[in-house]
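Only a portion of the chains appears, each positioned as in the full assembly.
When the chains are written out, they are named A and B in that same order, and each has its own residue count from 1.
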Amino acid sequence: MPRIRHLVSVDDLSISEIQELFNKAKDFSKDLRSWSHLCPGRISASLFYEASTRTRLSFESSMQRLGGGVLTAAEMRTSSAAKGESLADTVRVVSGAYADLIVLRHPSEGAARLAAEFSQVPVINAGDGSHEHPTQTLCDLYTLWIEKGELEGLDVVLAGDLRYSRTIHSFIYALARFCANIVCVPHRGLELPDYVLRRLREEYGAEPVRADASELGEISRESDAVYLTPAKPHQLSLFTDSRRLRVDRVDAVYMTRPQTERHGESDEIESYFQLGQNAMSAKPLREAIVMHPLPRRDEISADLDDDPRSLYFKQAARGVPIRMAILAHLLGCLELQASPPDVRTRLFPIEVGHNPCPNSSCITNTEKRHQRLAFKLTSRDPLRAACGYCSQEIPIRLVGCSTTRHYHPRDSASARRIRPDHLVFFRDEAQATALGFSATR
Amino acid sequence: MPRIRHLVSVDDLSISEIQELFNKAKDFSKDLRSWSHLCPGRISASLFYEASTRTRLSFESSMQRLGGGVLTAAEMRTSSAAKGESLADTVRVVSGAYADLIVLRHPSEGAARLAAEFSQVPVINAGDGSHEHPTQTLCDLYTLWIEKGELEGLDVVLAGDLRYSRTIHSFIYALARFCANIVCVPHRGLELPDYVLRRLREEYGAEPVRADASELGEISRESDAVYLTPAKPHQLSLFTDSRRLRVDRVDAVYMTRPQTERHGESDEIESYFQLGQNAMSAKPLREAIVMHPLPRRDEISADLDDDPRSLYFKQAARGVPIRMAILAHLLGCLELQASPPDVRTRLFPIEVGHNPCPNSSCITNTEKRHQRLAFKLTSRDPLRAACGYCSQEIPIRLVGCSTTRHYHPRDSASARRIRPDHLVFFRDEAQATALGFSATR
């Protein structure tokens, strides 16, 4: 039996697989109703631990258009979860014989990764808290690709709240991976977080540079800092030609809603920007398509709805063919020529000590039963690690080696020499000592 | 591409279309399970903004019996609507690629009309507040037709709460349209409202006359006024023969439940009538079938359940074949010979001033985003207009002309001369003045 493929993160697909899925989706979209021979007899289960009707209906429509069946659990919280069943157990049961694929929506970050570990069938992450929502990201990329014919070299403006929406962050990483140029026009105070910029730099070689927004008009008015993240270092040198650092032609404007539910008290968004005809009349935006993940509230004015550049409703509609391609692929009903990603991030189990993940909404902190702990090493020097489930950076002060039973300061050479599978994280000396570790002589 | 047909009101279908749908439904009902070849690959979406399990299951069964698929959003309020998405946006997304037809249930009157305007696929109104519920009406007519072989000339008693249920009003208009005689036996204080009587008179030529209920027995005991609404003026003259104004033979008794949730404090219904064997033993009712839209509470006694005249459970069952016919027709899978209605009520947009609709549960008053305003002219002299969405009469005191920028009293000759597409409604002079209109010299 071939290895089960999951879609927890966009990175679970190789670039060439994504390209091939785009081509399949394009085929599907010619007539959505003529593909019911692809997955007959297959059943997908929508396990939604929080309501998201749009996402659920999009998946369920896609599955039915492929000729498959659907099991719906739209309000998991009110049922067996309330009786105290662990996510792991629910997934084991549903993947046992009920369903051939699981579509999971969960409020805890990392939930889909945990589910995938316990599932006998493919798991698709339909949103795990503010962590990832890979089919949304793929739908966004697909729309760009359909409209512009390619992704490499596109200039994509991301406007609004770039700070709190990690699904936007996933989109940004994906744009970088596909070598698009990202023009960040954040609402004041809602800039991209440092860890996103660092990951763009370290993993994708995209060094952000300050850009000249003078021609962007209204869209940049509420923004203190417009910066451009060219996809590749060699492009960066192109951009040092100051003419190119001026944003004078944009392919797409991706507008985001304010993630007010995640804002702190100090975030002021009284004057959150509303994208309308005025803003879109700026010269660099003349041929830019307007995108939005929906639902929108007031951040896109209704006066744009009939503008041919407004793609947000088509973007939502394209969720169906792209999800059809993903479902058919993961169900084994659609062979791809492309190879899966070569390198996969290795997770190291955490078996000693407390859970070092600082994210209170991570599945490792919200799930009481049958949780697992793991980390991934994101850098050796300086030593940096992230939670294996929610990807949030682990604050490290002391590390130990499970073999030598010694502990070391994070920045010491000794710390860097510990084998990753021997690494133990400590809050402080007291904890290290309590667990039987000692300082080095 | 042919124009998309919606079913927001029964009036969206011509009489001959309805007759043809009845014949198709009769075919379907011979064996409900043998029509799955009609709509394979088609998907309907149940968007229910309030719970109505019976109606939803009836539609979803019908769709599946036609071989189609179903998307269910049984509790829309808890999902994206809670994030503040407009009905218009939801409909645009769902009609984009998810579904080939939308079945909408919404607590706001006029919601289905609004949805139809934004939808790329047919919308069926499965109840918009207390406004319309056309498939229920068609199911009721179909049951009468099946049992009695025709509709014209039938004598149909409507008993109970005739005041608050506008779905009953829709049924009454439909009976008038099909030339049935309507015998109103309202519970005391729950008589038909004046605007229904007026519409019966003005649009259907059915002038209500006081009828002699002496032979009706128990069923008329709680009623102050039994009146008969013959379908056509020429019939009215027949009825002036006082012998015929005595109700001495009834084809059907349509019992309604008290709409207690809409009753005011002054409505006393302690002694709401219960239809039972006693009442049905009155001579004029000997061959009358008993109908009820269900769910019933106590207004029909269980002692009638096994009576062969009791049709209410069969009536509910017939919701399936009639909805199958409607779904197949709107999906374009069932060609009808009959032509659509010739004249369609014209809606005039309201672009100046406030929303004149006085109905606080109209979609124009409950939907904050992407609402539209429109009116229809129901009479030129006296000048009368109704909300284009919920159909409620607009209280008019002053009207203006958007061209001349003058305002006039409603009953003036000047007012009547304004072109409908130039009409503006004002609450009072102050408002007219504020909007830059002046009184005529």
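The rule is short, and it goes like this: a residue touches a chain if its C-beta (ideal position, glycine included) is under 8 Å from a C-beta of that chain, and two chains touch if they have at least 3 such contacts.
Bear in mind the structure is a predicted one, so any value in this text is a computation, not a measurement.
Colleague: How many copies of the chain make up the whole complex, given that 2 are shown?
Modeller: 3
Everything that follows uses one rule, which is that only the chains that are shown with their structure count from here on.
Colleague: Approximately how many whole Å separate the CA-defined centres of subunit A and subunit B?
Modeller: 47
Colleague: Quick check on the complex: what are the subunit B residues that touch subunit A?
Modeller: Those residues of subunit B that touch subunit A are 40-43, 45, 69, 71-76, 78-80, 82-85, 89-90, 92-94, 96-100, 369-370.
Colleague: What residues on subunit A touch subunit B, complex-wise?
Modeller: 29, 32-34, 36, 51-54, 56-58, 60-61, 64-65, 72, 74-75, 294-298, 302, 313-314, 316-321
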